[in-house]
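Before I ask anything, let me first share the structure, which is written out below as structure tokens.
One protein chain omitted, others in place.
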Amino acid sequence: MAGVVWIFLFFALSLPAWAAPHSEATQECLACHVEATPGIVSDWQRSRHAEVTPADALQMAPLYRKVSSPKIPQSLQATSVGCAECHTLNPQTHKDTVEHNGYDVHVVVTPRDCRTCHVQEVDQYGQNLMAHAHGILMKNPLYGNLVEAVNGIQVLGSQGLRMAEVPAHTNDDSCLSCHGTRVEVQGTVSRETDLGEMDFAVLTGWPNVGVGRLNPDGSKGSCSSCHARHAFSMEVARKPNTCSQCHKGPDVPAYKVYQVSKHGNIYASQKAKWNFSSVPWVVGKDFNAPTCAACHASLLVDEGGNVLAQRTHRMNDRLPWRIFGLIYSHPHPKEPDTFSIRNGQGLALPTNLDGSPVRSAVIDAQEQTKRRETLHGVCLGCHSVSWVQGHWARFEKTLEESNRMTRTATELMQKAWERGLARGPQAKQNPFDEPFEKLWVEQWLFFANSVRFSSAMLGSDYSVFDNGRWYQSKGLRDMMRRLEMGRPGAVNAKTR
Amino acid sequence: MAGVVWIFLFFALSLPAWAAPHSEATQECLACHVEATPGIVSDWQRSRHAEVTPADALQMAPLYRKVSSPKIPQSLQATSVGCAECHTLNPQTHKDTVEHNGYDVHVVVTPRDCRTCHVQEVDQYGQNLMAHAHGILMKNPLYGNLVEAVNGIQVLGSQGLRMAEVPAHTNDDSCLSCHGTRVEVQGTVSRETDLGEMDFAVLTGWPNVGVGRLNPDGSKGSCSSCHARHAFSMEVARKPNTCSQCHKGPDVPAYKVYQVSKHGNIYASQKAKWNFSSVPWVVGKDFNAPTCAACHASLLVDEGGNVLAQRTHRMNDRLPWRIFGLIYSHPHPKEPDTFSIRNGQGLALPTNLDGSPVRSAVIDAQEQTKRRETLHGVCLGCHSVSWVQGHWARFEKTLEESNRMTRTATELMQKAWERGLARGPQAKQNPFDEPFEKLWVEQWLFFANSVRFSSAMLGSDYSVFDNGRWYQSKGLRDMMRRLEMGRPGAVNAKTR
Partner (left out) sequence: MAGVVWIFLFFALSLPAWAAPHSEATQECLACHVEATPGIVSDWQRSRHAEVTPADALQMAPLYRKVSSPKIPQSLQATSVGCAECHTLNPQTHKDTVEHNGYDVHVVVTPRDCRTCHVQEVDQYGQNLMAHAHGILMKNPLYGNLVEAVNGIQVLGSQGLRMAEVPAHTNDDSCLSCHGTRVEVQGTVSRETDLGEMDFAVLTGWPNVGVGRLNPDGSKGSCSSCHARHAFSMEVARKPNTCSQCHKGPDVPAYKVYQVSKHGNIYASQKAKWNFSSVPWVVGKDFNAPTCAACHASLLVDEGGNVLAQRTHRMNDRLPWRIFGLIYSHPHPKEPDTFSIRNGQGLALPTNLDGSPVRSAVIDAQEQTKRRETLHGVCLGCHSVSWVQGHWARFEKTLEESNRMTRTATELMQKAWERGLARGPQAKQNPFDEPFEKLWVEQWLFFANSVRFSSAMLGSDYSVFDNGRWYQSKGLRDMMRRLEMGRPGAVNAKTR
């Protein structure tokens, strides 16, 4: 069996470059763009899209296949996947389509376009929190408060500080840089080019490659968030730098923790000897320590061809917990459109203010077990059962403990609201914009998250001094001190 | 002479893989574990342990030898160092030994096991602070206070915040992740496997690869802290990522400083061209800028075979100062069991509260000179005498100056204790848990340390704005402000 596999793989890898002829349309594009945008053309020329035709790709055995659509339109099968193939696909659904040198071309290639060949990846990805990241943030009234508190322009008026506005570009430049902007067509503009005057679409929220981008064809997400640029490289997506673009800040220090973990250490030290492009990805042969993708997405097998984990672009499949606390860590949400959840206090949160999950909104214990086992299938490729169980038991205790610390912080916050030291949800005010509230936010958004990510991957210092327990403990004391110093009469409305 | 050296080296490197037959026992292990834990088996198969027999290793000339034990038991000499060779060694001293498929197997391979072939490394390592890192932290009553202040679960009671408990798993998940846990056998558990029901040891504090781990055979430390996993790779240990696992937080930012130093720059830029596996390590041929290991541990020679520095696993050999301030920088401690030191105030610290060292506990000037010269031997491989002396003079002035700043902070702390703004050692209270005390801790644990590590390796911004002098200066002003704001009558016990 393994022998057959290697023969297939050998065949795939030895496909000569001339096996993928370019379509006439793509050749026309290339004729100009090799000078107009040489970096783009070069990226593509080295990509698998330039080298393999869909027809050839379809002939691979299932385990080695990179196109998941069982059928691909005949018209696309015989040539490379070139400029024209993607940028002229589905012209009628693309509001950003413009006439360009005789072709109906759109700038923004979307998951719906990619779905032509990669149906499973796109459909799975669509069920991710990530695909819905724009709405999760912008349609949740509570998170909207956080966005405003962070991005609002503050000016000094006669009554103290006031929020002047939150400019649209500011959200695009900050939160939506990762969450995805809304890309809409505003019209066209005419520009002088080497070929004379040409029309181009004018887009809002552009450029952007955020994971939950709202596209001009009505789809959500951007495959190029991870499969960057025109190389569409599996290697780039599998290396942790891709994830680091959005997962490294104090709110979600996954990459920072990974870097100082044993996994990250071995990756950094040995990666030059590994193969990041083979499908399936063979543990111990292609790589010896996991990257983000290995644990959360990739199809993994051992050298005998036994599957350790099925490929998934619905990362939830391997996530029993949502360790990113908003405001508590909790079982993973059932549905990705989390903005419609309401907790016992009427807030758009998946947990109540005391930390208990909103049961109807999160997965049950059975589903958690299933996902935990799926993830452990990866761990067990390199670790014994007792190692995995010991690590996991400690990790789940840390989730619990970090929630206890967040609960104490939340109780202090509630006391501050009661005493009028800040004005929160009950007063119909933004609960994230006053000094006391900001201490509270940092407790769960920065410190508890750091402790949890560190526990998950053993990134030691992030659980102690680097935004970890040191700051959790210190912050609680500072909140208590502030609470005791405060006198209701001394409160100055929004400016305290 | 050099010619002989190269012939030896050539011989060592050209040993064919079949030169190391696997023992029967190891072959039995591999038969199952190639599927049970493919990542482990693969790691080992690529390791020197799988490729070279101890008998062959013993034949290397001293400078090229990787086994330091003059004699290795005959029974281990003729086969590779495989699963069974390590995991069945010394079964009677291992409380974690269980019967496994007819063999007495233990999970936790310890330095005492490794000592069979690597006696010098294990014995030297045992005299390091690192080997004693568990006790240094947990048996020092003062540091115990710090652990509690960081890791304790705080709850809001009627009297304000109180420390509910410090769960054992929390220490394992945070401080002891680097310092090493206590691994003890709690019994056995039976689990269904592909070979039917089997027994496994149940261990506390497991998994862990902390540098001072307390092992079930009574030994201390974990060689796999640095020689990770089953590859036991010298390359991994020599690259700075290994050290970064524990030496990168705000308390000990060695790796962060290295990254932005000229050494770290050249390493990052050029490492792909270097050889991290050769023994001895040839300056200018194998590498052109030092890693942590080059300065602190490795055997270094020039191309003519002249020794620049002898290999040591007792890193102290090249450390005249302990620049990690607890609470001041000071001459290196004489003995690694620092928890028994008492200063003039009766505190378990190697310096008095005014910064003067506890003379009986630290090395003298003569020993400092010797260690300084040993370290300079490395520097002089690539730098002129005036460069090294100029750098070192500046560095030692910075140690002094950072101690002066810490002394000012400590005087402010003492005033706060006197005025009742916080309750410290005199009041038999934890000196690290109140807001004012936390300002003080950050002065020496974060900022002074950052300044010192930065000075040692020229990691510019860590001495200025990135946790450096900016925060030292700012923190002192904040402490002074807090001191002036405080009124003894306003003090609320532990909650200020």
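Observations on the structure shown:
By letter and in written order, the chains are A and B; residue numbering begins at 1 in each of them.
Going forward, a contact is a pair of C-beta atoms (placed from the backbone, for glycine too) under 8 Å apart; a residue touches a chain by one contact, two chains touch by 3 or more.
Just so you know, these numbers come straight off a predicted model, no measurement behind them.
Considering the whole complex, the residue from B:Gln59, B:Gln270, B:Gln310 or B:Ser340 that touches the absent chain is B:Gln270.
The residue touching the chain not shown here, chosen from A:Cys32, A:Ala55, A:Val119 or A:Ala228, is A:Ala228.
Interface note for the absent chain: among A:Asn151, A:Ser278 or A:Asn352, the touching residue is A:Asn151.
Residues of chain A that touch the chain left out of the display are 34-35, 37-43, 107, 149-156, 160-161, 167, 169-170, 172-175, 177-178, 191, 200-203, 206-207, 209, 228-229, 231, 233, 235-236, 239, 241-242, 244-246, 248-251, 255, 272, 433-435, 438, 445-446, 492, 495-496. In the full complex, chain B contacts the hidden chain through residues 259-262, 264-266, 268-270, 272, 283-285, 288, 302-304, 306, 380-387, 390-391, 393-395, 397-398, 401, 404-405, 408, 411-412, 451, 455, 458, 460-466, 468-470, 473-474, 476-478, 480-481, 484.
Definition applied: only the chains that are shown with their structure count from here on.
Chain A and chain B have Cα centroids lying 34 Å from one another.
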